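These notes concern the structure reproduced below.
Here the complex is missing a single protein chain, while all its other protein chains stay put.
For chain A:
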């Protein structure tokens, strides 16, 4: 069973420990970012055995001394010799296999895999389990050769997905999930051996066992992240009947925790954001389910509840909603509560996770683009001041907020008037001076819509000393900005062109 494992920092730890920990984490993050840029972002999960009486180490600790080839051979002999000791031998082997070097030694040893598979398919339930645990340790290896060596076990692992023992099922799922990202060869074999229908069947049978649902979600997400997923994997997944189960698992169970929903939502994100046409997913209820869950989470976050990794679930939900709005024809939700939820997320996560805040604004853009209903909603529910707050923050936040405001202004003078009343002009006087060219250009676009709507806006902008600002922009090196500023001045502030500006 999986739980969001929050790294507990030792209570007695000193400030130095914390710094070192943070440093390690930052380094780790850099590695992950580089991996993503190389399209090599892979993660594996190791199921910790909570039943056994072992000391709890963190998952990165291997500790044990690597086995020599002779020791490996001896362990294999120990298992093969049979008797009462088999399970115990397998257990010690499993512990030894935590060491990456031992793993390599093991797979190179003659008959090692043969023995393991033999135990996996034996009639002794305990040996079965221990053998599966050994395989699980091996699957966690970062060495591609180790993963590939595990391939012969594939058909057995897949068979056991229909086992009655949920413990075994979970173990096999995470093992398969770890093996998938290793190489295209591994994936091809597993696909040929029917991993997708097996997963579909498993989640169907075990749909009330949330731990298993979580494990299926994890394995499926590993498959869907493959580089060649769009051609090779997604069609099979869409055809398999697994999608409705994935969609229904989006609703989190408050008692169990967010784990299953997190895994399944990431699966849905990989599906939605790889497909250009998502009408089938929408027909299966993806859009309404995402909206519903976002509303629930919005309520929780609005009350200040940011604990328990809720952002891990919000993030993929936002992406699903954002991309479904573009790729599913013109099916639009109508519920203005969505606006409230998105505003809540963008505000609440601005400081802890600015990228999440930015993606919330992105979804707001997709909702408001071409929807007078949502634009009216933002105005009538008085959410414009919230949007204006975002204009101070760079790296995509203010530009996306400007797009949303532009979407509103584009609907006509009635909308522009209300935007002006909410104080947008003053904010634009600041954004027009910002360093990012995109922000200045978007600000000019929005300004143009506002001043075109009403002569009072022209007056107000003049009162705010905006005219010299537009004049200054005419000396900017960016043509896009010069041309727009000049146009606004010529068409709306032409009374000023002949008068020399009298300075302070």
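Operating definition for what follows: contacts are C-beta pairs under 8 Å (C-beta built on N, C-alpha and C of every residue); 3 or more make two chains touch, one makes a residue touch a chain; residues count from 1.
Everything below uses one rule, namely that contacts and distances are computed from a predicted model.
Trainee: Quick one: the chain not pictured, UniProt calls it what, "C2H2-type domain-containing protein", "Glycosyltransferases", "Mitochondrial import inner membrane translocase subunit" or "Proteasome subunit beta"?
Mentor: The UniProt record for the chain left out of view names it "C2H2-type domain-containing protein".
Trainee: With respect to the chain omitted from the figure, which of A:80, A:126, A:143 or A:376 is a touching residue?
Mentor: Considering all chains, including the one not shown, the answer is A:376.
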